[in-house]
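Worksheet for the structure shown next.
A single protein chain has been omitted; all remaining protein chains appear in their positions.
Up next is chain A:
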Amino acid sequence: MQPRLSNGPGPVLCTIVPPQILDRLSQSDDPLLSGPARRTLEADGVRRARRRLTALATVPAFRTASGTPPTTPHRTLYDCRHGTDLPGHKVRGEGEDPTQDASVNRAYAGLGATFDLLHTEYGRSSIDGNGLPLTGSVHYGEKYNNAFFDGEQMVFGDGDGEIFLDFTLAVDVIAHELAHGLTQYTANLVYEGQSGALNESVSDVFGALVKQYSLCQNAREADWLIGAGLLAPRVSGVALRSMKAPGTAYDDDVLGKDPQPATMDDYIQTDEDNGGVHLNSGIPNRAFYLLATALGGNAWERAGHIWYDVLTGGELAADAEFAEFARLTVAAAKTRFGAGDEAEAVVKAWSEVGVPTTSTPAAPSPSVD
């Protein structure tokens, strides 16, 4: 069974088979996890220092024979077999049957769900708008407690089983990584300080939207958690982050307490983590949650469109701070929905987290009529 993906106009909502179901279907045997795969050190030692971010301009667009961007994804999944060479060994291409490896199938379904939301709701073909093929690698490294986007592809570790489980378990984590690609191809927010926290927040927002879209949940039904199901059973916590209540996702002897601030009053100044990009993202995360729940209905519709318009609209500076992003969301709400409830709700949401929406990017120049 595979997720049904949209092939054109028409009602496609809620037709995706949730990755969790695909997961159960394919979880039977996993020789890679049970096998004695151990990382062996490469004889040649030094890894190639790939500067992938600078190579992006050479990535070819994937187009159909007619020249129009494709309406279906082009996914390829690789297995790193616990090594760290990327992308690894190809294990599943687009349209191929599920494998015996649940991690592969979850990543495949998660990439498909993200493609489907972008295409169906926002009319965008893949992260670059031109049908860019989506590449994911699973089983990266040994007991690797992380997932990342390396500028070209998504990479998922298995977790150590002590603190984290397999990073493909949460569809919002898969979508979060893919959304880093969306940001890279659009506003390209600098991954440092407030613009970095916005970059992180945008990934959490689209991660949450893909999860809600996959589960057919409206804004009030959703849990607004990022990485639910990712923490090992012994960890005291429900997820890695909470968009609804930043700072409450976990409180554990080993991990400590979720340090995310929920308002500007608690903004964290730090040199670590690129200036706390995974910490201060709690502030715009909560603003999005407040907007989506105030508007009601499906979060990917009105609230999601406002965020998407800002991200892709061309006005957001790469080094934008929260206030600039906030101001542009108000403008985007007015452009798309008029000066009504939506714009008012946007102003109120940012106000609640202490971010002004009335700032201007530069001092107005005096009129010389």
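Operating definition for what follows: a residue touches a chain if its C-beta (ideal position, glycine included) is under 8 Å from a C-beta of that chain, and two chains touch if they have at least 3 such contacts; residues count from 1.
Everything below uses one rule, namely that contacts and distances are computed from a predicted model.
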Protein name (UniProt record) of the chain left out of view, among "Carbon-monoxide dehydrogenase medium subunit", "Metalloprotease", "Alpha-D-ribose 1-methylphosphonate 5-phosphate C-P lyase" or "Cytochrome oxidase maturation protein, cbb3-type": "Metalloprotease"
Chain not shown: contacting residue from A:Thr84, A:Asn218, A:Thr263 or A:Ser351: A:Thr84
Hidden partner chain, touching residue among A:Ala102, A:Leu132, A:Val155 or A:Ala262: A:Val155
Residue among A:Glu96, A:Asp273, A:Glu301 or A:Glu321 that touches the chain left out of view: A:Asp273
Hidden partner interface residues of chain A, rising order: 41-42, 45-47, 49-50, 52-53, 84, 86, 141-151, 155, 157-158, 160, 162, 164, 167, 173, 176-177, 180, 184, 191, 199-200, 203, 227, 240, 255-256, 259, 272-274, 276-279
